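Here's the structure, in C-alpha cells; my notes come after.
All protein chains but one are shown at their positions in the complex.
Presenting chain A:
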Amino acid sequence: MLRVYGETLSSRLFLGTAQYPSPSVMAEAVRASGIDLVTVSLRRETAGGRAGGRFWELINGLGVRVLPNTAGCHSVKEAVTTAQMARELFGTDWIKLEVIGHHDTLQPDVFGLVEAARILSADGFKVFPYTTEDLVVGDRLLDAGCQVLMPWCAPIGSARGPASPDALSAYRAHFADIPLVVDAGLGRPSHAAAVMEMGFDAVLLNTAVAKAGNPVAMAAAFAGAVEAGRAAFQAQPLAPRDMAVPSTPVIGKAVFE
C-alpha cells in the first residue's frame, strides 16, 4: 500500500488517460491494470459541445481517483489558475503540477514550479510536482509544502527509460522518507521495474501504454512489472560486483589432471 497525503493507494502504477485509440480502450486498460489513480486534464470546451461531460462520466464509471494536471502551462499564473479550475471541476485538491520551461524537451521550469507549488500549497492544494532529478529543487519543493515528488526519468513521451540511473538512485537516497513517483519517460515495463527496484514508490506513465500496439495488454504488463520491481526492492537486490563470483561451490570439485 502506498500512502500519499494521508490517503492509501493500492496500486503503485498511475496511468494517464490521453492518446488511446478510443475511450473504451482507455477504460479497458485501466481495468486490466487494476490501478486506482488516473491523471486527467482540462481543455477548452466547444460551444454546444458535450465531450467533457461524456469523458467525465466514463472516468467516474471506472471508480478510480483522479489526479488533474496542469499540462501545457508555461507560467506560474497559468498553472495556478488551471489548478484552481481543476479543483472546482474535478472536486479534488490533488493536482499534478506542471510548469513547462522548454518547448522541445518539455523540461519543467523548476523556478516557476517551486513558486507555483508554494502558492497552491498555501491555498490548500495537495501538490504532485513534475520535476527533474535535481536534489536542491526537490528540497525547495518540500519547503514549498509538497509531500510527494515526481522526478522525470526522461522527457515526456520519449519512451527512453531511465536516462540517469545514478541520479535517480541519489534522489531516492536523499529523499529517503518522501513518497517518490517517477513521472515521464518510461517506455517499457522493464524501465518501470528498474526504477521500482531502486525503491521508487510508484510510476506514472501514459504514452507507453496508450501508444502500444495493444494498450490493454501493455497496461497489464506494466502493472506486473511495477509489482515485480517493488517486490524485488523489498527483497533487497544483490549489489553489482566488478568480478565474477562462482555460484556453484568450488569445494569438492573433482580433479582430473
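Simple rule for what comes next: a residue touches a chain if its C-beta (ideal position, glycine included) is under 8 Å from a C-beta of that chain, and two chains touch if they have at least 3 such contacts; residues count from 1.
FYI, contacts and distances are computed from a predicted model.
Of the names listed as "GntR family transcriptional regulator", "ABC transporter ATP-binding protein", "Sulfur carrier protein ThiS" or "Membrane protein insertase YidC", the one that matches the UniProt record for the absent chain is "Sulfur carrier protein ThiS".
Checked against the full complex, the candidates A:Q19, A:T105, A:S190 or A:N214 give a single residue touching the omitted chain, namely A:Q19.
Check A:A117, A:L141 or A:I156 against the missing chain and you find that the one touching it is A:I156.
Remark: the residues of chain A touching the chain excluded from display are 16-20, 26, 39-53, 55-56, 59, 68-69, 71, 77, 81, 84-86, 88-90, 156-157, 206-207.
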